[in-house]
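For this depiction, one protein chain was excluded, whereas all remaining protein chains were kept in their positions.
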Amino acid sequence: MSGVIGIYSKDRNDVSLLTYYGLYALQHRGQVSAGMAVNNNGFVDYFKDLGLAHEVFPKEMIDRFVGNIAIGHVRYARDNSTQLNNAQPLVVGYKQGALALAHDGAIVNFKSLKEELEDNGAIFQSDIDSEVVANLIARYHKDDIEDAVISTLKDIVGTYGLILMNKDMLIGARDPQGIKPLSLGKLGDDTYLLSSETCAFDTVGAKFIRDLAPGEVVFIDDKGVKSVLLESRPRKLCFFETIYFARPDSQLDGNSIYLFRREAGRQLASEHPVEADIVIGAPDSGTVAAIGYAEESKIPYAEGIVKNRYVGRTFIQPNQELRELGVRLKLNPLRENIENKIIVLVDDSIIRGTTIKRTVKMLKDAGAKEVHVRIAAPPVKYTCHLWMDTGARKNLVADQMTLEEIEEMSGADSLRYISVDGLKRSVEDGESFCAGCINGIYPIPKSE
Amino acid sequence: MSGVIGIYSKDRNDVSLLTYYGLYALQHRGQVSAGMAVNNNGFVDYFKDLGLAHEVFPKEMIDRFVGNIAIGHVRYARDNSTQLNNAQPLVVGYKQGALALAHDGAIVNFKSLKEELEDNGAIFQSDIDSEVVANLIARYHKDDIEDAVISTLKDIVGTYGLILMNKDMLIGARDPQGIKPLSLGKLGDDTYLLSSETCAFDTVGAKFIRDLAPGEVVFIDDKGVKSVLLESRPRKLCFFETIYFARPDSQLDGNSIYLFRREAGRQLASEHPVEADIVIGAPDSGTVAAIGYAEESKIPYAEGIVKNRYVGRTFIQPNQELRELGVRLKLNPLRENIENKIIVLVDDSIIRGTTIKRTVKMLKDAGAKEVHVRIAAPPVKYTCHLWMDTGARKNLVADQMTLEEIEEMSGADSLRYISVDGLKRSVEDGESFCAGCINGIYPIPKSE
Amino acid sequence: MSGVIGIYSKDRNDVSLLTYYGLYALQHRGQVSAGMAVNNNGFVDYFKDLGLAHEVFPKEMIDRFVGNIAIGHVRYARDNSTQLNNAQPLVVGYKQGALALAHDGAIVNFKSLKEELEDNGAIFQSDIDSEVVANLIARYHKDDIEDAVISTLKDIVGTYGLILMNKDMLIGARDPQGIKPLSLGKLGDDTYLLSSETCAFDTVGAKFIRDLAPGEVVFIDDKGVKSVLLESRPRKLCFFETIYFARPDSQLDGNSIYLFRREAGRQLASEHPVEADIVIGAPDSGTVAAIGYAEESKIPYAEGIVKNRYVGRTFIQPNQELRELGVRLKLNPLRENIENKIIVLVDDSIIRGTTIKRTVKMLKDAGAKEVHVRIAAPPVKYTCHLWMDTGARKNLVADQMTLEEIEEMSGADSLRYISVDGLKRSVEDGESFCAGCINGIYPIPKSE
Partner (left out) sequence: MSGVIGIYSKDRNDVSLLTYYGLYALQHRGQVSAGMAVNNNGFVDYFKDLGLAHEVFPKEMIDRFVGNIAIGHVRYARDNSTQLNNAQPLVVGYKQGALALAHDGAIVNFKSLKEELEDNGAIFQSDIDSEVVANLIARYHKDDIEDAVISTLKDIVGTYGLILMNKDMLIGARDPQGIKPLSLGKLGDDTYLLSSETCAFDTVGAKFIRDLAPGEVVFIDDKGVKSVLLESRPRKLCFFETIYFARPDSQLDGNSIYLFRREAGRQLASEHPVEADIVIGAPDSGTVAAIGYAEESKIPYAEGIVKNRYVGRTFIQPNQELRELGVRLKLNPLRENIENKIIVLVDDSIIRGTTIKRTVKMLKDAGAKEVHVRIAAPPVKYTCHLWMDTGARKNLVADQMTLEEIEEMSGADSLRYISVDGLKRSVEDGESFCAGCINGIYPIPKSE
């Protein structure tokens, strides 16, 4: 998972600062590295490093990054790879000048494309998909960057919210089934933005225009926005974007993430009611669904667990003995809401099952009479090759255990998932989503 | 405002790590500096610096801080003073050996005590009250530390949660009216803790034993806890501790902060009902009262404003032009909950009025039909000389304006405060609190 | 200018630490960036960053860099480019696996090679020559790395001390005229080293074996050292290596740098004698030649200028007013050796002339009766395209002014250069050097 942003302005030369704020708005999509490339009249300067956006970019650097086009990227590390050379944007020079790329998604035929390029002598300096994309564009680009991008996209099988920049153009592309999101926004009269999520538009004061259609490419330059629709197939936006990844204040393909999650909570309450004293959300991911569950069930919503806000990277972890003594750093149950209460604990999803188990134990230790877990996503049973970091199949508790076993493992008095139908009913058009990790039906088959 | 913690253990020699976690739990009470002193068989080592606890103390230092008694302090800067020499604990040597002090509160007769000491040739290396306390103890301490502490406390007029440590004893003292909080906890069989708030006990897995009584001093050493009750007067715990400062998962003098705030929200709903679509809390301080308001009023609770979690110290602030463009970094309204809605916005208190004005504007800009502000504390009209940082009187909007003027200034469609009676009804014994900043009646008069 | 080092060991797996010390020994060859790549059974890990070797590599990283082959690089920035992406080693993946490269020198046909590669779709992520080398090897490498390296070197016109590493081999190559130095060393029975200068061997306790011959390539693996002599032409080691760049304790092609510089000082004394009280060296570069001048002239050698050792990167530079007031940070004249004395000031070379002017002024201000400048290198009149950072021709004072003009500009009472013949007489075989920057005769013509 990554967050991407791109800004083109006819008149502003401070788009780097706007890009910085955009990365900050997209920070929840990736905390491993942050990067930015800026075009200053044909000269592309860039910087990327491990860390959060505000750690990576000091003010002096942003001040130095004068220019009218910029792209940015925050990265979540698949497979724990934290190497700097996998940070994005990728900036390359080739026959036609400079090119910068930021990609969110996964190219399924990456390996075969790379092998073909290597057979022709290409060298690679990272493990990221963008490097294959850049090589393809460099080979296709004779006269026209637009043709080269289109030819490249035709070669690629996979998912992408892809943003490119050369010296006079910002380019955005969304994969043919719209599995990854990408939106277009506008600031003032002459500044266009592309972003993984609309919350970045809000943050910089820009207006949301529209989502890119599946298979759409936009070319943005001083003549405005030109749209080309490549292969277009029914939209299959990743369900996990709405369930988990996106910020509640974002809108993806017309769906408010907040309203979706609240509705999923309501559906869950209809499907799996329980007599209880209070409804609490697992911090922080279950909050909105818990509010929905409370509304539908008429059981009061309450805060059950308090989170310490002052966590930092350099925090000293407790040793085993202290953990056994009960040292509890990030979360503290609100005993007065828990003790002798029957509690509905709502979370957004279960992947490995370790978090929910720990949370149930915390509530029981604080004196909860009963804890009933309700999960606002169906069981996640399949690993995703299209980008989502669900990890190896053996880590997916729903693939390894029956519902009864999970319920027992969790320590809860009951544990229920929303149904796939319930999930789909939480949005306008539930069929426009990929639910591959839930039902195993992927819009793009695994290659090799 | 400060947070103080002290730990005495007969057998453990890793109390520094527990103190570190305790400071982390108390971090909300002060983010300007953090410090810790540790006794290792008579040798007192210490460190303090500007920053959060996890920034100030690297692991190597905590590992080096071996010992069985420790005290810690986090500091909030009154008057923007961020000088390192005002960080605590204060560690001094005197005739009887080493002494470390951590103080939360304000000594009202500080100036006259200091003058008297200076008349006798004392020098001072900081502006903190603890330095006067240490000088007094040094002068009183002939044979017995307990007598010296008691004599010193008799000289002092003011508020304090005070923790002291010498080579074989941990000492805690609470002011005669209990304006500042201080609690006693226990971990295992042989380890005692003192803390400004009980959330620190939860964090390190300790059990809460009891609050110190107003005017109580405890001496903790290998013989256990010895309690001495100095002058004891009716308890007058600062109301702002419950309203604002304390963590919702703490208990102060038998009151759950969470339940208090929820009840204040309910009282507010009874006193100032309004027909509305949703109730939202001002982030983060109004959340609990908003939940209470929603329960009492039967209007659905919702999240109205999303907060970005990734704020950091080094964040680049937007310039004026970008602010006007609408760059909105920390908070983003949830448009789908706001647009065309009648909204009850609940906050814990109003001091200067600038925050509530900004929040109302944000909601209106996001399309709110009406915004009705409800404040879970009565108007704050008086500056506090007993420690609370309400600033100069001219900054207190409730002192400078009528309710109508504040309402108009805020931009809200209506603005109402909880009554003093309503506030008092939110706790068991509402008369056991100091409401000086609200009604001007202070348990300790201003000196000079 | 750069410093390169490579280490191959059959049995040791801590060559990263040895490489680190080697980079430290070569630090004088480049202070802009430092980098290292380590092979651990086929997995190549690496790190590079701006800064000195000891700043770039923390202990934890070196500890983590387990492996038996490593290469390292320190970089001097031509054209003030301090971008991180130009740091070396360059590490790439290609059809045959990982390849790491460290290069000291300049490829004269870089532009045409790059264009040819770009015509075939290659992309570039830096401005460094190594990236062209890596692309060529990737294209040539079908079955045999040795053939690919040899084919690549045949394509390249330029100067190089080049070190390469793949998963089982360390490779070193010196350009056909030996303009750049590269030496082979050995540590214990099974560890071979390649280095720009022999001082790196001394530092890690290794023995110098021999210089690579001009045009020689060595392939080092578990079978030992295999040498291939490509095109071999008469050696033309860069004179500036001996005059300026190399450390006095290094040996290049059989010449002790110390003895060379002392001899140049003696020649200078013979050619341009002067009656004087003392001989001093310009700090630090003129010290050895000054000792030689003193020996030959029988004028006492003395220290004339004291250098402050505690300079750091973060040092606050004085403003104009303070400079005029006489704030003198790094250097302080030893008044007692200067005042009323006739001084011979010896320096190694003059490029722009600003330094010598400042030094003469400092001595005059300190009361020197006369200052006679003697330069141990002939006038530098030509810019070098083979790697040396002499900058644009207009910066070369010897190209822009006559000797008389330079003398006047310098403020010295007299200023004399060693003759080209005198310089050549300072070494065994003076014809084996390139003196292009002095006489304009370059062993490789400028391309395009």
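As written, the chain order gives the labels A, B and C, with residue 1 at the start of each chain.
Heads up, the rule we're going with is that contacts are C-beta pairs under 8 Å (C-beta built on N, C-alpha and C of every residue); 3 or more make two chains touch, one makes a residue touch a chain.
Being a predicted model, the structure only gives us computed values, none of them experimental.
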| item | value |
| --- | --- |
| Which displayed chains the unshown chain touches | B, C |
| Contact with the hidden chain (one of C:144, C:231, C:275 or C:336) | C:336 |
| Given C:151, C:256 or C:439, the one touching the chain that is not displayed | C:256 |
| Contact residue for the chain not shown (choose from C:204, C:268, C:375 or C:438) | C:204 |
| Residue, one of C:97, C:273 or C:318, that touches the chain absent here | C:318 |
| Option touching the unshown chain, where C:123, C:187 or C:282 are the choices | C:187 |
| Contacts of chain B with the absent chain, listed as residue ranges | 47, 84-85, 90-95, 99, 115, 118-125, 134-135, 138-139 |
| Touching residues (missing chain, whole complex) on chain C | 17-18, 20-21, 24-25, 27-28, 31, 52-55, 57-59, 62, 187-188, 199, 202-206, 247-249, 256, 258-259, 284, 287-288, 291, 294-295, 300-303, 306, 308-312, 314-316, 318, 322, 325-329, 332-337 |
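Simple rule for what comes next: only the chains that are shown with their structure count from here on.
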| item | value |
| --- | --- |
| Intersection of the contact lists for chain A and chain C | none |
| Chain of greatest Cα-centre distance to chain C | B |
| Most centrally placed chain - per-chain CA mean versus overall CA mean | A |
| Euclidean distance of C-alpha centroids - chain A vs chain C, Å | 48 |
| Cα-centroid distance, chain B relative to chain C, in whole angstrom | 61 |
| Separation of chain A from chain B, taking each centre as the mean of its C-alpha atoms, in whole Å | 37 |
